[in-house]
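Every protein chain except one is present and positioned as in the full complex.
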Amino acid sequence: MSAGIPVQFFLILATVMFFAGIYGFLTRRNLITILMSVELILNSVNINFMAFNRYLYPNKLEGMFFSIFVIAVAACEAAVAIAIIINIYRRFTTINVEDVNEMKF
Amino acid sequence: MTNFGYTILIPILPFLMFLLLGLAGNKLKAKLSGLLGTAGLAVITLLSYFTAYKYFFAGEKAADGFHKIQAFNTVWLNISDKLHIDLGVLLDPISVMMLVVITTVSLMVHIYSLGYMKGEKGFERFFAFLSLFSFSMLGLVVATNIFQMYIFWELVGVSSFLLIGFYYTKPSAVRASKKAFIVTRFADFGFLIGILILSFNTKTFDFISLTDPTGPTFTQSTSAAFMGLSVMTWSMIFVYLGGVGKSAMFPFHIWLPDAMEGPTPVSALIHAATMVVAGVYLVARMFPIYAITAPVALHVVAYVGAFSSLFAAVIACTQTDIKRVLAYSTMSQIGYMMLALGVSGYGGHEGLGFMASMFHLFTHAFFKALLFLGAGAIIHAVHSNDMTDMGGLRKYLPITHWTFLIACLTIAGIPPLSGFFSKDEILAAAFEHNKILFAVEYAVAGLTAFYMFRLYFSIFWGKDTHYHHTPHEAPATMTVPLIILAAGSVLAGFIPFHSLVTSDGKPFDSEIELMVAIPSVLIGLLGIGAAYVMYRSANELPNKVAGFFKYGYKWAYNKFYMDEVYLFVTKKIIFRYISAPIAWFDRHVIDATMNLIASTAQNVSFRIRDFQSGQIQKYAFVFVSGAIGLAIIFIYFWK
Partner (left out) sequence: MTSNQLMFILFALMIIVFSILTVTTRKILRAATFLLFVLVSTSGLYFMLDYQFLAGIQLTLYAGGIVVLIIFSILLTSHISQKFEAPGIKKVIFSALASAAGAILAIVTLLDYHFAASTEAAKEINMNLIGKSLLSVDKDGYVLPFEVISILLLAAMIGAIVIAKKGGPAKIQSTILNEE
């Protein structure tokens, strides 16, 4: 089904998604939206893995399994991150990342 | 040769006692720690007597006199094959004699202190320090080499410092201990220089090879000279400088009177009988070198001794603090010993002065310790140091009175008390070698009798003083040592020193020279008579005499302004022209450099700490930009 689409298209798409995530990570104040940006970044990496697997090594499965593991790790990360966020909310009554700056000089 | 290895216990035991009392003293009951210290010292005293008996009388004497025996030796610090520092025990007539003196006086002082220091705060600390002192002093006299001697030399300085400053809440005691330490330390610097010069030239520290008249010191010593004097002479003068400091000879005597701030037993032990004679002992120890290769240095010893003894005797006549009088008297008597060494030759009858010096050291230890302990008993009873507060005490303190009288007669040189014999030997030696010095010492003998009996009459006779509460005789722990020491003072003169302690170990014949003895007794009696007339009962005569010597009296009363001279030299000259610029340099150049470095680091830190803002997104931004920058560099510029 991927006939007629060069691999670069997938990669460019993933790149745009990745840097959208980076942008979000750098500008968002709300911790949950920062978490969403991280999900975007992880997702873009998955797209890369799949594209490479399909175009360059169609007879292997490494890319796919790697994506599966990345998804699993992303799930863990989301779970723990949200636990931390809720904890921070209790402690600071805010999830604004700029107000959570105890760890400075 | 019999085995003397056990003698290592003599210095070791007090050290262990010091550790015990010093570390566990505050856990023990005060009385128990005092008794422990005294018991430890009693054991050592017995050991020393046993050693003396074995050494002098039990067949150790070879045909050609007493040999030096190295009873114990161990390498303590091994720097190289040629340069190593040993610790050990050396036995020869003078060190064995010193062992007896030190342990006896120290034991007496320990017993006495049990009574004198009773109820004082820091009782066990006092005994710990006494043990430390005993250890250091014993280690000093048995030193096998000059470096060991130096180590223990400094240790006695430290224990002296600690004991003078025993009442450390009293500012004057603190000042006195600092003064004693700094002055002697300054002199010890000369000692160290002397040691270095000496051992550089002789390639050895060891006393046996240093003082062996056939050894390398005398055969191989270099003929190099500096300012007209040979190197050996210079080294011996420097070594003597250490002795001058420790023995409170002019001009380093200023610490000794102030050292009387310490407890009286300490004054008796350290500043009368043992530590202050360390300088005499040092010269005696090195005597062959002085006598054979450095006669000029020996002359220095003689003249410094003579001057100090006259100087101190004159001051002693004017002081009213009884402990200070005794301190100046000590200085004067040590001057005697120094002079005796200075006029002595090496070997045979020539060595009369050496023998006399050691003899006087021995007898002086007894009668001066007795005087100090007696003074302690008086102070204990009257609670004052000043003789103008006293008078008529003979009724209240009979034992103290009689023992004090014996000591005064002894120091005045009245036969047949021990002081007569030893002083007579010194005067005889001086008479044979140097008439001028003899004349000085002859005068000093009269002065000594005068000021001692001035003290005696002022305290025990004189005016009838009314005391707030009736003085009472001291407890037995204090009077028993007085009686023992009085017995020692009476009998010590009959010990045949000329066959036991001589410059080369060989005995020689010596008899009392009537030519010298009779006039010296006469002048002693004259001094006593003068004191009797002036102080037997309160009268106007002392003031008249003082008026007659108006300026002389004033000068002597103010100790010839030596303290003021020192203060002038240190404060006005050294502090202002040397220390102040150095301090300025230190503060404004060295410290400033350091401060600059420190403040720069601090400023930079304050600036860069803002990087650590706690804003995670800033960190992330820096990280991302850095990663992109690095990627650009690696892709496009790294080829």
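Letters A and B name the chains as they come in the text, with residue numbers starting at 1 for each one.
Everything below uses one rule, namely that contacts are C-beta pairs under 8 Å (C-beta built on N, C-alpha and C of every residue); 3 or more make two chains touch, one makes a residue touch a chain.
Quick caveat: nothing in here was measured; it's all calculated off a predicted structure.
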Partners of the unshown chain among those that are drawn: A, B
Full-complex contact with the absent chain, from B:Phe15, B:Tyr396, B:Tyr442 or B:Phe621: B:Phe621
Where the missing chain touches chain B, by residue: 617, 621, 624-625, 627-628, 631-632, 635
In chain A, positions touching the absent partner: 1-5, 7-13, 15-24, 26-30, 32-33, 35-37, 39-40, 43, 46-47, 50-51, 54-61, 64-65, 67-69, 71-80, 82-87, 89-91, 95
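Assume only the chains that are shown with their structure count from here on.
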Mean-CA-position distance for chain B and chain A (Å): 86
Residue numbers on chain A that touch chain B, as the complex places them: 22, 25-27, 97-98, 100-105
Interface residues, chain B side, partner chain A - complex: 609-610, 612-617, 620-621, 624
